[in-house]
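Sharing a structure here in structure tokens format.
The complex is shown incomplete by one protein chain, all other protein chains being positioned as in the whole.
To keep things simple, chains are lettered A, B and C as they appear, and every chain counts its residues starting from 1.
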Amino acid sequence: METVKKRIKPDLNIEIMGLKFKNPVIAASGTFGFGREFSKFIDPGLLGGIALKALTLEPREGNKPPRIAETPSGILNSVGLQNPGIEYFLKNELINVKKYNTVIIANIAGNSISDYCGISKKLSATSVEAIELNISCPNVKEGTVFGSTPEGVYEITSRVREVCGKPLIVKLTPNTADIAKNAMAAERAGADAISLINTILGMSIDIHTERPVLNANYGGLSGPAVKPIALRMVHQTASCVKIPVIGMGGIMSGDDAIEFILAGASAVMAGTANIVNPTLCYDIIMGIERYLSDKGIKSVKEITGKLVMN
Amino acid sequence: METVKKRIKPDLNIEIMGLKFKNPVIAASGTFGFGREFSKFIDPGLLGGIALKALTLEPREGNKPPRIAETPSGILNSVGLQNPGIEYFLKNELINVKKYNTVIIANIAGNSISDYCGISKKLSATSVEAIELNISCPNVKEGTVFGSTPEGVYEITSRVREVCGKPLIVKLTPNTADIAKNAMAAERAGADAISLINTILGMSIDIHTERPVLNANYGGLSGPAVKPIALRMVHQTASCVKIPVIGMGGIMSGDDAIEFILAGASAVMAGTANIVNPTLCYDIIMGIERYLSDKGIKSVKEITGKLVMN
Amino acid sequence: MTAKLLYEEISSIERLSERIYMMRIKSEHISKSSKPGQFVNIRCCEGNELLLRRPISICGTDIQKGTFDITFMVKGKGTQYLSQRKPGETLDIIGPCGNAFELSENYKNVLVAGGGIGIFPLLYLADMIRHSNKCSLIGFKSSSEIVMLDRFKTCSNKVGVCTDDGSAGEKAFVTELLEKELNGKIKWDIIYACGPYEMMKKVHMLSAEHGIKCQVSLEQRMGCGIGACLACACKIKCRGSKGWTYKHVCKDGPVFYSSEVIWE
Partner (left out) sequence: MTAKLLYEEISSIERLSERIYMMRIKSEHISKSSKPGQFVNIRCCEGNELLLRRPISICGTDIQKGTFDITFMVKGKGTQYLSQRKPGETLDIIGPCGNAFELSENYKNVLVAGGGIGIFPLLYLADMIRHSNKCSLIGFKSSSEIVMLDRFKTCSNKVGVCTDDGSAGEKAFVTELLEKELNGKIKWDIIYACGPYEMMKKVHMLSAEHGIKCQVSLEQRMGCGIGACLACACKIKCRGSKGWTYKHVCKDGPVFYSSEVIWE
């Protein structure tokens, strides 16, 4: 028998890394651009935050098309870090994206540790609120080099930490045998938060052309298909580190987000959801609110990590 | 423009590990029992082979229920090796399953290398056609101990090899950073074939009870959701070893099977498909035949590893 | 008798309450061979997003017309899908599955106790018991969820209704009605029960106290539904050192004697 609780408007605010988010739903890097295109469909100010498309020191053209393929309840992408470079971004995009009344997270990638340090230094002098270290992109050759072993994670995180004047999020790759070890390495090296998962390396084949669908052959899998894997990794990670965990992988609804939050995520990101529907992040926020309200829970903070194991 | 090729009835026979299979579709371990229940729906003699439910030295009760959960285009299971033990099997099940006119593969699991050796020895004296070493079950604590590192794989495979008088298939876990290394270790240690992938560790949460759906908390993900990951791993493996690769993970149709075969699989297994529909393996076989026939390809053997990379 | 994989046509679908639907399905095979307590296992999606079949009890058959009925409550995506089907469409069904309730002409006085969606197989059961004195006790959350009351009245000698919130019938649990009946004058020969786990556990305890046979229909999350995947385990007593073993709801059940079950 359910007891009917009084309906309340729950508090969706969270504070992590010393930053205030109006709600725990952040657009995941690479799926929301720099916000421009989406602002025609949804007020980005409704979101908790935006993780921008990965930035590199120099402009990058990315991979040859086709860059996207559909798989059962998932998508494979091999965009490969196409971006206009940090300078262009600072000159032409930052001012626009800062107009949106939300937390701006710069996602950065590079070929070498000194690349990462260089970008971090530049961004530290700007108005972006936090930096997300993308050491986990499966779509560029060097992408996972730094991110796949605890030693690699430790090294790059601590080096960036030294020069980074912003809250530092380390984004982990799921293409590893033991995610918790990598997370702990990031924590030890001074990360302020962990985000996961990036995409899982996958492949799709066109049986008529007898070639991989993606021109890059392999790509990164995201979307609901990966949700059970992501959820398990978020749970493993949140059980091992004290810093906040930002969970993602296949979140398409408020209920999905709640699963991640119960598993230990302080905030969530939604990526593929934006590609499916440019306003879906808002539905996710409303869904979280409805769940809390139905259960009579006052604040989303109350349920982070509330999962009871069997 | 397509040129219309003459329709032919393609040859689906394959021969691997010195064994003849009438077609390359094998029921995957744990999803077809010992064939009894399925024989009411489909003649098991239509299949290329059957990999039996995992056998252990002693009977096992398996995990507490719930043992299964549905995820987007996938299922999580935590059956946990429930089986009547090798003795019971030899006395009561083997004779029945051998009646089916198809290749019988015994899937074995254990707590220690000597368990595996013990079962292998026993099975070597029987009429099963091959042994599949399940060193990759995520649903028992010790399950992946042997299977997650190249050293572990090498050790257990070579020890079993010494006592195993049957063709030996090593079934790899996807819960690893570098699948190809594990495959090469198995090959070096004397495996006759590699099968992959077993299930991927995942989790699903009931947001109303605030507990994992599975009583075992984590379970193994299978079904179409994992197909892109499985396909990539099969491709990586087939590119690295000379022994045959048996590919699986989300195969639900002939076209899915063709993807795996193009990627380098000499044969395929279908697991979740059987759970969805007890006759689906037959549809997969017919689908392979139709594809070959449409393309005017004489034998399925011609397309193994035919994939052209971009 | 044996379960078959069938593609059968829906002949009608009716909404009984906000979340409960009754569907009539054409099927020679199932209408002829099914027995109360058995279920069908239904694919609930086009494509492969929802892979697992949904087990739904058979709640009546019409052998002449070659149809059978199911009644279901919309819970998640699968039952949602079912509720949106239209007559003329086909469903992918495996059935009849599992073991039926054990009927006997020796059972002169029969108690039927059901809660929530558990009442559906019991209606079929009550319908099929012809020559006994039948008392049906059925419980609902609230008046808005009451369905099939008339049909229970038609086929039972006595019907007791209760709701959790007292909005209709007695404000009580089914097990309280049951306790009253057990303490009454009639000597009951058997209790058949289906409903939430805690309810059935209580029914079992009452049956044991009163020394009356009791059969229950268990639920468990299923994979194959045919006894092969070993997903739907339930703890059943057996000889041997542990005293129990995992049997399987889909094949060894869903109906068990309550005394066989290890209630936890």
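Things to note:
By definition in this document, a residue touches a chain if its C-beta (ideal position, glycine included) is under 8 Å from a C-beta of that chain, and two chains touch if they have at least 3 such contacts.
Because the structure is a prediction, the values reported are computed rather than measured.
Considering the whole complex, the residue from A:Gly118, A:Gly202 or A:Gly223 that touches the absent chain is A:Gly223.
Listed residues A:Ile26, A:Leu55, A:Ala69 or A:Ile119: the one in touch with the omitted chain is A:Ala69. One chain of the complex is left out; on subunit A, the residues touching it are 30-33, 36-38, 40-41, 53, 61-70, 72-75, 77, 79, 82, 213, 223-224, 252, 272, 274-279. Mapped onto subunit C, contacts with the missing chain fall at residues 45, 47-50, 77.
Assume only the chains that are shown with their structure count from here on.
Centrality by Cα centroid goes to chain B. Once the centre of each chain is set as its mean CA position, subunit A and subunit B turn out to be 34 Å apart.
Distance between chain centres (mean CA atoms), subunit A to subunit C: 46 Å. Across the assembly, subunit A contributes 72-73 as residues in contact with two or more other chains.
Each of the following residues of subunit C touches two or more other chains: 48-49.
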